[in-house]
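Here the complex is missing a single protein chain, while all its other protein chains stay put.
First chain written, first letter: the chains are A, B and C, and each begins at residue 1.
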Amino acid sequence: MIASLFPQSVSTFGGEIDHVFWMIFYIVGFFFIVAEALLVYFAIRYRRGAQTRAFYNRGNTRREAAWVLVPALIVLCFDLGIDSAGHRAWQLVKGTPPPSQVEVKVTAKQFNWNFTYPDAAGKLDSSNNVTLENELHVPVGKVVRLTLSSEDVIHSFWVPNLRLKQDVVPGRKIIAWFEATKPGRYEIACSELCGFGHYSMRGEVIVHTPDDYGKWRAENLDNKSASN
Amino acid sequence: MSATADVTRTILPENDSIHEIAPGKIAIWWFLASEIMVFGALMGVFVLFSFSHDFAADGAHVKWRLGAFNTLVLVTSSLTMIMALASARKHNLTQTRMFLLATVLLGFVFLGVKGFEYTTEIREGFTPATGMFWSFYFGMTGLHGLHVIGGIVVNLVLLVAALSRKPWDFLERRIEFAGLYWHFVDVVWIFLFPLLYLT
Amino acid sequence: MSHGTLESVPADNESRLYVIVWALLVVLLIVGLAIFILPIPREAAVALIFAVAAVKATLVLRNYMHLKHEHLLIYIIVAVPALFLVGFAITLIPDIVFRHGG
Partner (left out) sequence: MNVKSAEHDEHAAGFVRRYIFSVDHKVIAKQYMALSAVMALIGGGSSYLIRWQLAWPETSIPGWGPIGPDNYNALITLHGTVMVFFVAMPFLLGGFGNYLIPLMVGADDMAFPRLNAMSFWTLFAASAVLIASFFVPNGPAAAGWTSYVPLSDKAVYTGVTWGQNLWILAVALEFASFLMGGVNFLVTGLNLRARGLTLMRLPMLVWMEMTAAVVFLLSVGPLVAGAIMLLLDRVAGTSFFQPDRGGDPILWEHLFWFFGHPEVYVVALPGFGIILEVIPVFTRKPIFGYSMIVYSTLAAGLLSFIVWAHHMFVSGMDPRLASPFSITTIMISVPFAIIVFAMIASLWKGAINLASPMLFALGGLATFIIGGVTGIFLGSAASDIYMHGTYFVVAHFHYTLFPVLFFGGFAGMYFWFPKMFGRMMNEALGKIHFWVSFIAFNGVFIPLFLVGIGGSPRRIYELSSYEMLKPLQPFHVIATVFAIILLLGQIPFIVNFFYSMVRGPVAEKNPWHANTLEWTVSSPPKHPNFSPPPRVYRDPYEYSVPGAAHDWIAQNELDQQGAQAAGR
């Protein structure tokens, strides 16, 4: 049931993040069930009868304390396991990005996402750049490299399907990347409170098949930058 | 047997040595600890910013001679403050009053010099809005100045208490605690001075 | 009052010590200014000036604030925030000095 709530994962690293999620889910699920079961069982089993007297133990000897310390040690071992799996996934997503095949500059401002494509020469800051509002067109199966910056406040670039979230900070150019695995339209949300229009700062990633992307490029980018 | 041993386990340990510290002393040191975090954070951020900002150019415009003079004033006021405590310990009322008064006056001298610095700098066109260095300069010295004003108020209250011949145990304790605070304000300046004026 | 241990220090020595500490502080102030004025390489000068400031602060803390007579608890109260601050500042270096993505 929980799995069906997740938006479909359409990026190469989405699976890794989901994997970490499920790993944590089963580990903490186990501890959760054990702890709650013991809690409920003890609370019912040891309810005070007419003449019962509680068992006096202070848990101060090493033998007694082991009942708590050993489970805590097991918790620690699982923690380290989660850390190492998490580290690998994190490095993949947020570590050094792979060589990019598509470059896009993302400029966030209250309350829009602007996507700037390089001109024919591959330059991102020439006058021939084409800027689209709230629409990011990318080809499937290509590494897309985003350079995120903000004109005013902190926003957060959040595409649930891509499992990609990155705050966009004014004054900094933050690099993010993804490689989409499935064509389609996926929504972009802002996930950092950025003012009264925060809720409506919606955009879309449109993942094209290679053919479609070529067509789209020819119509929208090459034409426009030539005519400018 | 062991069961009865449990019932009768009435160990009578003497109280630990923490009881020997005066409550007020723990309190004032705790207060100073949180002050360390406030000033320390500001100074730490200033140092970190100094690597990514050019503070040297703006820093050349502060009046380091006045700052050095103010350091001397504050260090001397620390001496008079501790001498007030020493006099109070010797139950010498005249000296206690004299040293407290000297501390208050030196505090005013410090503020006067600081005020003169502020007015000159603002006349020369350096306000908190001029640039990052000046933001820090006015922010940190302003906060420090507020602490000096607070210290002067406390010392004035003590001076009045000394003039109205409050009992010695009352005076001694309070002069000691006020002194801890005053010396702390001095220590903050000892770091602020080289940070803002000399580097 | 039974609190504190300072009462054990003889009163006359006490006052003399305070004046000596003050004299040392003034000398160190002059040393600091000298380092500032003399043509010493900037990095070395900065390091020296802060070393002098640290010595001055220690003098005040130990003598005027009686830290050298205090209970261990008071030391902990001073040391812990200082340690946290150093750790905090070091952690901020990659973000604030190098400004990742800046």
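Points to keep in mind about this one:
In this section, a residue touches a chain if its C-beta (ideal position, glycine included) is under 8 Å from a C-beta of that chain, and two chains touch if they have at least 3 such contacts.
Everything numeric here is computed off the predicted structure, so don't read it as measured data.
Shown chains touched by the hidden one, complex as a whole: A, B, C.
Across B:Val47, B:Ile122 or B:Leu143, the residue that sits in touch with the chain not pictured is B:Leu143.
When the omitted chain is restored, the residue from A:Leu69, A:Leu124 or A:Ala218 that touches it is A:Leu69.
Although one chain is hidden here, its contacts on subunit B can still be listed: residues 3-4, 6-13, 15-16, 18-19, 21, 23-24, 26-27, 30-31, 33-42, 45, 49, 53, 127-129, 131-132, 134-135, 138-139, 143, 166, 170. Taking the complete complex into account, residues 73, 80-81, 84, 87-88, 91-92, 94-96, 98-101 of subunit C touch the chain not shown. Touch with the hidden chain on the side of subunit A covers residues 2, 5-7, 16-17, 20-21, 24-25, 27-29, 31-32, 35-36, 38-40, 42-43, 46-49, 52-60, 64-65, 67-69, 71-72, 75-76, 79, 82-83, 85-91, 93-95, 110, 152-154, 156, 158, 160, 163-172, 174, 187, 189-200, 202.
One rule holds for everything that comes next: only the chains that are shown with their structure count from here on.
Subunit A and subunit B have Cα centroids lying 47 Å from one another.
Centre to centre, using the average C-alpha position, subunit A and subunit C are separated by 46 Å. For the pair subunit B and subunit C, the distance between mean C-alpha positions equals 13 Å. Contact with two or more other chains is made by residues 99, 102 of subunit C.
Annotation for subunit B: no residues touch 2 or more other chains.
Interface of subunit C with subunit B (complex): residues 1-4, 7, 11, 14-15, 18-19, 21-22, 25-26, 29, 32-33, 36, 45-46, 49-50, 52-53, 56-57, 60-61, 63-65, 71, 73-74, 77-78, 80-82, 84-85, 88-89, 92-93, 96-99, 102. In the complex of the two chains, the subunit B residues touching subunit C come out as 17-18, 20-22, 25-26, 29-30, 32-34, 36-37, 40-41, 44-45, 47-49, 51-52, 64, 68, 71-72, 75-76, 78-79, 81-83, 86, 89-90, 169, 173, 179-180, 183-184, 186-187, 190-191, 193-194, 198-199.
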